[in-house]
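Handing you this structure, nothing more for now.
A single protein chain has been removed from this complex, and every other one stays in its place.
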Amino acid sequence: MVDLADAARRVLDAIRPHIGEGKVATYIPALGNVDPHQFGFAVAGIDGTVHGAGDQDVRFSLQSVSKVFTLALALSRGDEAIWRRVHREPSGTAFNSLFQLEFEHGIPRNPLINAGAIVVTDQLLAETGDALGLLRDLLRAETGNPDLDVDRVIAASESETGHRNRALAHLMASFGNMRNPVEQTLDHYFRQCSITVSVTELARAGLLLARHGLQADGSRLLSPQDARRVVSIMLTCGAYDAAGEFAYRIGLPCKSGVGGGILAIVPDRCAVAAWGPGLDAQGNSVTATLALGTFGSITGWSIF
Amino acid sequence: MVDLADAARRVLDAIRPHIGEGKVATYIPALGNVDPHQFGFAVAGIDGTVHGAGDQDVRFSLQSVSKVFTLALALSRGDEAIWRRVHREPSGTAFNSLFQLEFEHGIPRNPLINAGAIVVTDQLLAETGDALGLLRDLLRAETGNPDLDVDRVIAASESETGHRNRALAHLMASFGNMRNPVEQTLDHYFRQCSITVSVTELARAGLLLARHGLQADGSRLLSPQDARRVVSIMLTCGAYDAAGEFAYRIGLPCKSGVGGGILAIVPDRCAVAAWGPGLDAQGNSVTATLALGTFGSITGWSIF
Amino acid sequence: MVDLADAARRVLDAIRPHIGEGKVATYIPALGNVDPHQFGFAVAGIDGTVHGAGDQDVRFSLQSVSKVFTLALALSRGDEAIWRRVHREPSGTAFNSLFQLEFEHGIPRNPLINAGAIVVTDQLLAETGDALGLLRDLLRAETGNPDLDVDRVIAASESETGHRNRALAHLMASFGNMRNPVEQTLDHYFRQCSITVSVTELARAGLLLARHGLQADGSRLLSPQDARRVVSIMLTCGAYDAAGEFAYRIGLPCKSGVGGGILAIVPDRCAVAAWGPGLDAQGNSVTATLALGTFGSITGWSIF
Partner (left out) sequence: MVDLADAARRVLDAIRPHIGEGKVATYIPALGNVDPHQFGFAVAGIDGTVHGAGDQDVRFSLQSVSKVFTLALALSRGDEAIWRRVHREPSGTAFNSLFQLEFEHGIPRNPLINAGAIVVTDQLLAETGDALGLLRDLLRAETGNPDLDVDRVIAASESETGHRNRALAHLMASFGNMRNPVEQTLDHYFRQCSITVSVTELARAGLLLARHGLQADGSRLLSPQDARRVVSIMLTCGAYDAAGEFAYRIGLPCKSGVGGGILAIVPDRCAVAAWGPGLDAQGNSVTATLALGTFGSITGWSIF
């Protein structure tokens, strides 16, 4: 039997010497102000108990980790149509950008890269009228934090500097793969990325996937097949240009964000969240990556 | 001695059986309403005399032919800096798009493709505050038509459907190669493309380049070197994906537009404009291409 | 406790209705002669016991599955230099070809695509003088079949039709990333791919990786880190253009070949081999893919 509280403590001990390593993201100016000497870790057991360590209650910017939950919401509508608008294969380093999107006629490679997540948000917005609202409601319910919300300063900063995301969205629009006006979809997209959570909250929300689609209140959001779909995409596409390296170091399905957070799922067992603001050259948190690798080894739950 | 009036008549005779051939552009909805059974031809001798034939006074949408004059205006400021923002080599069929722009770090291949012309407009706008106004003034002066103006319906239609141009501009912005807000530059760009002229007016305006940079009033707009630069770019980059075929058929420096107009320059001799709304598969006017090839043969001024 | 003998039987039962599905590979003519109505399955427990089902002793062409063992041999030399000659990230659908290799200066994306495996063979050949011999010896030892060998007809057929592999190798040579003459390396490469094995033999050989680098005779071939490296590359890069779909369907580190075989590894537990000649559109065996997915579900060893 794995003792998760003990595992959390051991992870923190292992990471402590590395706290502060890496470089805080600056491409969104508002993200650059975070104190790099922070580290939080939390594991939520399948029964809902959360064991945290370090800065477990400090909130950070979800950024791309939000893509996992937006995808879950889109799939929860039982709508297979999304798979005509986005593929589900890795994108390949350095070609994850406009190039591939153009050659593949405006269909992004997977829902966890920016272009793909924009399409998923666009679909959710077209179907429901409020992509941000749905995500916020889901995360409030699953994290147990009714005040969870968007950081408006970061959202504004994202929007201001989001030229590449605008290029992606307009390119998709030119191929007929946008259903709402580009700026409207991007407004939801930028705000989704700017939601703040703590690792405690994020681990708790991740149980949605560890439980194969069941929400905290016991109701079903996703079919088991769709939950497996989300987790399998995390496994092969969750770390941008470093999917291979990530698999080697961690051996679990993960999604990272430039806010420094990473969410990992161990189906039937737990959801794990780690956070440290300092990033490596690929944009993944140095300490969170280390923490999840350590957790996989300690528990024996890594695929290796 | 070449008799230009006679040449114009002979060109019309040769083209008559082909009038109506090709497909009117529809990608900008407002362009699709033009009657395809029209054809205009005009040659302006170096002395300023214009000899026209057919629908020589019907106005059509300049579209990409405008890029030649915007480039001339940007160069007229004696500012070499523009060449740090745009290259001057052919783009290669089918790779003239976002792909090449991304791999070349947001520096477009030449000023006569869309991305390049957007950069030139952006430069002119940043330096002068009114890129459209300058172009309109120049064309009014050189065509001799003080009422020359933008077709607002077409400009609005261009803007509405301009997703690919927006993708290009935002991609350049993401590389730091835009000086004004994207929508502001595009507003000038779309309106420049939507200026209407007749072949008579266009041929007259083309004399600016046939005279190596001298304007109709005898003042110098461009240095001879810069005029040669513009004309040489027309020669190798004036026909999008069909530069080779164009060179073969015409053998003169040209610039075509999807409005069906083509401008050709014979330095020291004349400027020639032809117009027919029906386009071939590469987007070049069928009758205007034929007309300029015929003109080159009749006069012996083709390079071949 | 999982009963592997029972699992093998249940897999066969589940697959039986699908035997014969898919299309036998024909791009190498000699591969096209295989009877499609065959299916073999075998699982080798960590203790070395093998449980087979169906055509468990029929031999087939290893093809790309051989790449896993060639990589293991190259790494066994403790030589990190190979990682200067090949990356270890997924390649991205449809761009796994010369294109990516050219843009990345002749450094292939990973050792399990053709270009990467050619580099690994080239390295092994340069270091030892006999890449094929080493692989054959390793597989003879690990499969327990002293007569295991190359199918010369298939090897000749591969060589004859191997234009794309030659293009890859010469492109790498032009970037200085080949140490032996191209034809010499390719000769070893083609023959490695043409080795024949049964699923019983392949499962047994796969234990090398399930045991983190220990050979059948108890000696260490690979460090645990290098064994983990090989397995992690299988997880993200083992299925060409269908890595994402493979992860979803199977949830285990795998490597497939166009001969219809697939090898999967469950570290510390077992190695599994499945074979059926009929391939799906991505070149992966229909029945072998199904079989491994079924095995993952039955045993609960899939990552999901």
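Chains: A, B and C, in written order; residue numbering restarts at 1 for each.
Methods note: contacts are C-beta pairs under 8 Å (C-beta built on N, C-alpha and C of every residue); 3 or more make two chains touch, one makes a residue touch a chain.
A quick note: this is a predicted structure, and the numbers were derived from the prediction, not measured.
Across the complete structure, the visible chains that the omitted chain touches are B, C. Screening B:50, B:154 or B:247 for touch with the missing chain picks out B:247.
For chain B, the residues touching the absent chain in the complete assembly are 87-96, 100, 103-104, 109-110, 228-229, 231-233, 235-237, 241-245, 247-248, 251-253, 267, 303-304.
Residues 97-99, 102-103, 163-164, 166-168, 170-171, 173-174, 182 are the ones on chain C that touch the missing chain.
We take it that only the chains that are shown with their structure count from here on.
Taking the mean of each chain's C-alpha atoms, the chain whose centre lies closest to the overall C-alpha mean is A. On superposing C-alpha atoms, the copy chain A sits rotated by 180° relative to chain C, to the nearest 5.
Centroids of chain A and chain B (each the mean of its C-alpha atoms) stand 48 Å apart.
With each centre defined as the average position of its C-alpha atoms, the distance from chain A to chain C rounds to 32 Å.
With each centre defined as the average position of its C-alpha atoms, the distance from chain B to chain C rounds to 57 Å. Those residues of chain B in touch with two or more other chains are numbered 103.
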